[in-house]
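I have a structure I would like to understand better, so I am pasting it below and will then ask my questions one at a time.
Here the complex is missing a single protein chain, while all its other protein chains stay put.
Chain lettering (A and B) follows the sequence in which the chains are written, and residue indices restart at 1 in each chain.
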């Protein structure tokens, strides 16, 4: 398992971490199988979306904040329930297929760490798995 | 890795792709492990839900459209931010356990490609992984 540290710089942002998955696949010498990236945090998530127009990330973060505002009928004393809820809405891991030694992402896809309660130092865990029967 | 082409016929719909996963498992001769289905697109998702009453799919698509309307405070110039956001809310892959050569889905579960910005020709990637320690 590879462990990567990602430093976030604002309360809410999406950071492209695809190169960390590519590096793990290359280091493992994986030809065919899966690469899994996992976020060991409860106020950050991970998702796959468009890497071309940064307004896609802006619109995604802004709309999640409209769906789950920072303040509301929340009881969690730390005041970051919005971040916990958005983390479960995006998910704690992504799974990408590897074939011929390459991540099988679409042309416009990247893997993004979703910071919902930063800035913080976040960990990202990456594991490779061989394919086959 | 199996690559399947799925043609969608409307802007928003859910298409049962479970048989493509079954076929990949049969072709690989996989007895026990996982099958992963991945969508290499950023305006389509994939999810598991009920295959019996088509109104479940209708209600799911209709409610996602209420949560993320097609028009709103969006900046992405292509005008399909709703589709990008719904793609991250449903996710880009599903993982199903295989045991005894069979997908371990519940009686009412199927795997659905979620088209949020069609009609288009979409790809679906399927990878099998052997279980064990």
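Here is the rule we use: a contact is a pair of C-beta atoms (placed from the backbone, for glycine too) under 8 Å apart; a residue touches a chain by one contact, two chains touch by 3 or more.
Not measured: the values here are computed from a predicted model.
Contact between chain B and the unshown chain involves residues 32-34, 47-50, 53, 55-56, 58-60, 62-64, 66-67, 89-91, 94-97, 99, 104-109, 129-133.
Mapped onto chain A, the interface with the missing chain covers residues 1, 28-31, 33, 36, 38-42, 67-68, 72-78, 81, 84-85, 87-89, 91-93, 95, 123, 125, 127-130.
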